[in-house]
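The complex appears here without one of its protein chains, the remainder shown in place.
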Amino acid sequence: MNLPSLFPPVVDEIIRRALAEDIASGDVTTEAIIPIGKKGEALLVARENLVVAGLPVFAAVFSTIDPGVKVEQLVKDGEWVVAGGVLARIRGEARVILSGERVALNFIQRMSGIATRTRAFVEAVPPGCTTKICDTRKTTPGLRVLERYAVRCGGGWNHRDHLGAGVLIKDNHIACVGSVREAIRRARAWAPHVMRIQCEVDSISQLVEAIEAGADGVLLDNFSDEDIQKAMEVAKGRVFVEVSGGITIERIPRIATMGVDVISIGSLTHSARAVDMGIDWLEGTKDA
Amino acid sequence: MNLPSLFPPVVDEIIRRALAEDIASGDVTTEAIIPIGKKGEALLVARENLVVAGLPVFAAVFSTIDPGVKVEQLVKDGEWVVAGGVLARIRGEARVILSGERVALNFIQRMSGIATRTRAFVEAVPPGCTTKICDTRKTTPGLRVLERYAVRCGGGWNHRDHLGAGVLIKDNHIACVGSVREAIRRARAWAPHVMRIQCEVDSISQLVEAIEAGADGVLLDNFSDEDIQKAMEVAKGRVFVEVSGGITIERIPRIATMGVDVISIGSLTHSARAVDMGIDWLEGTKDA
Amino acid sequence: MNLPSLFPPVVDEIIRRALAEDIASGDVTTEAIIPIGKKGEALLVARENLVVAGLPVFAAVFSTIDPGVKVEQLVKDGEWVVAGGVLARIRGEARVILSGERVALNFIQRMSGIATRTRAFVEAVPPGCTTKICDTRKTTPGLRVLERYAVRCGGGWNHRDHLGAGVLIKDNHIACVGSVREAIRRARAWAPHVMRIQCEVDSISQLVEAIEAGADGVLLDNFSDEDIQKAMEVAKGRVFVEVSGGITIERIPRIATMGVDVISIGSLTHSARAVDMGIDWLEGTKDA
Amino acid sequence: MNLPSLFPPVVDEIIRRALAEDIASGDVTTEAIIPIGKKGEALLVARENLVVAGLPVFAAVFSTIDPGVKVEQLVKDGEWVVAGGVLARIRGEARVILSGERVALNFIQRMSGIATRTRAFVEAVPPGCTTKICDTRKTTPGLRVLERYAVRCGGGWNHRDHLGAGVLIKDNHIACVGSVREAIRRARAWAPHVMRIQCEVDSISQLVEAIEAGADGVLLDNFSDEDIQKAMEVAKGRVFVEVSGGITIERIPRIATMGVDVISIGSLTHSARAVDMGIDWLEGTKDA
Amino acid sequence: MNLPSLFPPVVDEIIRRALAEDIASGDVTTEAIIPIGKKGEALLVARENLVVAGLPVFAAVFSTIDPGVKVEQLVKDGEWVVAGGVLARIRGEARVILSGERVALNFIQRMSGIATRTRAFVEAVPPGCTTKICDTRKTTPGLRVLERYAVRCGGGWNHRDHLGAGVLIKDNHIACVGSVREAIRRARAWAPHVMRIQCEVDSISQLVEAIEAGADGVLLDNFSDEDIQKAMEVAKGRVFVEVSGGITIERIPRIATMGVDVISIGSLTHSARAVDMGIDWLEGTKDA
Partner (left out) sequence: MNLPSLFPPVVDEIIRRALAEDIASGDVTTEAIIPIGKKGEALLVARENLVVAGLPVFAAVFSTIDPGVKVEQLVKDGEWVVAGGVLARIRGEARVILSGERVALNFIQRMSGIATRTRAFVEAVPPGCTTKICDTRKTTPGLRVLERYAVRCGGGWNHRDHLGAGVLIKDNHIACVGSVREAIRRARAWAPHVMRIQCEVDSISQLVEAIEAGADGVLLDNFSDEDIQKAMEVAKGRVFVEVSGGITIERIPRIATMGVDVISIGSLTHSARAVDMGIDWLEGTKDA
């Protein structure tokens, strides 16, 4: 499985913020109970079936606090793990393991939740269909790079990363400028040549207008299955087609079979449930 | 309704990061289509029933990009809004409204999702019960201050803000130090005098040990309803009791009726669904 | 003239860094000589013919130090100004004008230098040709957003903003993966659907391979005028064509006439000369 | 050759900003084409004669992205390299080499351009003259520390680093306070005792006034060769003399021969052309 | 001696700021005099009797500039060192030792000053008394984490870390809300359950009111010894008692003997004198 790179400078900054939020002023409980110098060992365990995403982030949380804490990653991002499966082994200063536990879990539970949810949608695409399951910009503020990575771990696709990385003319652009045609004309006249021009449409007539105006692709916004079918008949072969809005997993097989290129789903990121994981302290490491 | 303060320096930094993530390198679509100087007006509309949380954050997203954009807040955080209700009116530079829309929505949809979910739990507490519905540290990395605020908007309670703001001895602390008694002794000997000593227990015998060791409070971790009932009989009047782990909304009435002080629920923040909202462009603001 | 937005949070951060570099520890000369409270007035004057770019940045330098200093912008970014022309009038606390002068000039002289150089290339494109003069990623580290803006002020075009905002397969990608065809196949299979696939080629045979592999566009790297002509005959109508490498202003008319879509020129940004400007203190503001 | 220190915390921050600008949201082309784990090797090659400056910065770009990438520096900053010369060898994760290439080149090409330009001026000073070629504060915002270092690599001198690191009374200070004499008096009365008092003058009469007022040094601003000659006769032995404004390389021998102490030249930094360099991928590292 | 953790990400940021303040633009003296590559060795020596605090910070200053500089810590934080005692040995690049010396000393002299002062107060508590000597929030802005650590090194106690880490109702809260009783009621109704409710009182009658209103603890503000005695008779066994305001070391034995739980002293941090230390260059490391 090909995955995006997680550039250390980017991830480090996110981790530092999270640590600042949770332990900047110290962990009063752990400092009280655990002496400096005491070592520990613990396991990261799945408490339900899941697709794992974020193990390098989980590990980096501990090494950011203390480079002496080592995390052995026992599976790879993107793999299925069943309930009870061990994902990683953590060894080092006990204080650090105990203080970093919650932040590390908050990252990996959220990321794996996204990957797991994405995988479910991806597997709903019938064999033989080339339709891609794709995220949106409806990500958690500050965590987009991690959530896009998690979607890839789940087998999904990434949409444009941000507003500067692709042209997508939305309903409000059209409302503001007055017509699909004029919006497409202006976008073509301005956007870097490396970009396609994609336009959101909310009716078959807008779709026709977009195609005639020279759009490279369209986004069918909140179309019923019937309307998607009609749109595919109009569009086929002339523009790429993305479908978005009100997509449930039950609709995926039908829509995919129609041949749409991309189904984008905001809830992959904005409403994914965190999966259940825990850190189990190993026996032999109690006080002698 | 009393709410926490949202200190501008804290919120501003979160907003700047979110904007940097989404529009730092510009919004190629909007810049292509909308000329500088064109004004616009739009409404923030609820697309389902919800408890609103985050309107000041929503507004600050736009004013951070351009102080000239004004957001009139038509309801208050913590209020119920029914589907179709208008929450705010945005006026100003059209480019800014279009470019800031997604980030602003990402904040308020998530925060209102948390508030709405919290309200459901709060309303499940039977009349006359004083049990508080409380969040945990299972929040989104980087957004804790906003999510705790959203829980308060939903009528919920906040647990300790971070590891330095309260003592909570967890299972892994006990595993590491060897006994509940010793962990409590050390915590008492170290923690600032403004803090109570709370200890997580996973059995009645640990509960007894914690009480005898002088804990101020306990957290019953993953107890069944029957075991919570037994624990209340043991604990009553001597320590405050928090219940956590595996809490569903269906269990709330029964547990609350037993007289527990606090029910804390990670999913209030880690698995809340974003509620549906949209920004509707007003008619009269198209190009002349 | 349509221009990109200069989002205040982005520009502010750049300005704060520049000020920290030059006056964080104070301006010992000005503090010695000019008392707090003394007001001043000065003009920003062109000392050669130029295309202006960066007036809002120039103004923001002063207002970042002290919001009480006002800069009246007398021309607009993108306009021609002849030597001696007055671009702006600055009024306010004399200390601030004197301390901020160098940083403010450093920004606007560099940006206007880029705009002026770009304008020269743009004007070298013969009437009737639609070829665009375009920048590259060879910008000054930390100032890309300002330099791309300056290119637009000069009438030029912007290439992809950064590595995440467009696909451009370079010689080293091809060297690494072994063939143009395979590189294009992988890019198509991975890149967001909003992006075109552009491939750099250094020979006609690579050009043919790129077109057959389904590239949307090509970049002819360091082609002679003769080879560009041949390439256009091969490419015409099937891919968009960008030319780059060793471009001088003298070659522009000939290349543009061949119908290439884009000519990209690193030296617009990496080797532009700063244009000459100065700040003239107005007479009447000496000590009484 | 003695060189300034490049303190890692300072340089790291500059590099992180540059990387954030170019690859924070990922390198879509490289991630598509190059699998994680593939190794590569490449050479940094001079494509014209140049004085190299910035090799440690070039190397740090890659190690910031991934400490596993190693850059072997084959020459030293400050050395002449002829066209075709190899400056460094880069080995490691292929993705990192390809993604970091542009940022690393942007730094070293600019810095070496400054060093090369400075060297030309330095070599124009006739043997036996002790005149120093010196930079100014006309540096690129955010990069001053690197550009001053590059000037030293070229054999040049550094002026004060910023407004708090030296006293230089400029024309606008004098205009504001009314006289050279009073400006010098105030500076002497305020500035730390470790600083000399230098005053810019634009005429022989101002020069005389500055000397009489007790200046330690003067800056002859935009003086013709003839006027410099006259000034030297007035000043000799009593103040140090810096010449600036309108300095071309052709004027250097004549001015240096007159015995001025320092010639400062803004264009060393604000208008240096980036020198041509490239990264050549080595053969044996293609896909097996 | 149990000590708080000094989390590297937190301390690093403080050190980087301090270095930016002192050597960001370089150390002109050292760069002039000491060639790159020259090694050095030096000792950190106590010039008076002191309790050491901050050796890890002292060491981290040098390793932040250059990881190759090694600091061997010869004593431990919290230990007594007599005048002339050697605390650490520093080895590495001479430039780095000389440039980092002042910043490193500024940290450790201040922190050890606080520890030494705290120790004096702690030792004034008569044997058998359990009264704790405690800091306040009157710390140096930006250095709280280090100063609290230093207090622990001196054998002292830490109060709440910040305003979110404990409830302490102050005189101005009471003034604002109108009564001790109402302030306590509101605090109880809002504060997380992990927190005790502490209330500052300035009279016996307020003390009685606080106890009756259910406070967990009180702070006797600026009470005379006689009034403290009376308060202890009122309070004993029902609330914990903290004494603050106008505390001198001479009063400690008497107050401690009365059985107060905590004596908090702002001057531990806001008015501690820096202890005298120096860095002695070792003989054998002069130029050959």
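Things worth noting here:
By letter and in written order, the chains are A, B, C, D and E; residue numbering begins at 1 in each of them.
Simple rule for what comes next: a contact is a pair of C-beta atoms (placed from the backbone, for glycine too) under 8 Å apart; a residue touches a chain by one contact, two chains touch by 3 or more.
Given the structure is predicted, the values throughout are model-derived calculations rather than measurements.
Within the entire complex, contacts from the absent chain reach the displayed chains B, C, D, E. Across the entire complex, the residue among B:20, B:165 or B:256 in touch with the chain not shown is B:165. Here the missing chain is touched by one residue of E:122, E:153, E:169 or E:228, and it is E:169. Looking at chain E, the residues touching the absent chain are 14-15, 17-18, 21-34, 38, 40, 42, 94, 97-99, 101-103, 105-107, 109-110, 113, 137-145, 162-173, 175-178, 183, 186-187, 189-192, 195, 266-267, 270-274, 279, 281, 285-287.
Chain C meets the missing chain through residues 16, 19-20, 23-27, 30-32, 35-36, 64-66, 95, 99.
In the full complex, the hidden chain is touched by chain B at residues 2-5, 7-10, 144-145, 161-162, 165.
Please note the rule applied: only the chains that are shown with their structure count from here on.
Each step here moves to a touching chain, and the least such steps from chain B to chain D number 2. Looking at chain A and chain E, the chains that touch each of them are B, D.
The pairing of chain D with chain E is characterised as different-residue: of all residue numbers used at this interface, under half are used by both copies. Between the CA-based centres of chain A and chain D the separation comes to 44 Å, rounded to the whole angstrom.
Touching two or more other chains at once are residues 23-27, 30-32, 99, 162, 164-168, 190, 192, 195 of chain B. Pairs of chains meeting the touch criterion: A-B, A-C, A-D, A-E, B-C, B-E, C-D, D-E.
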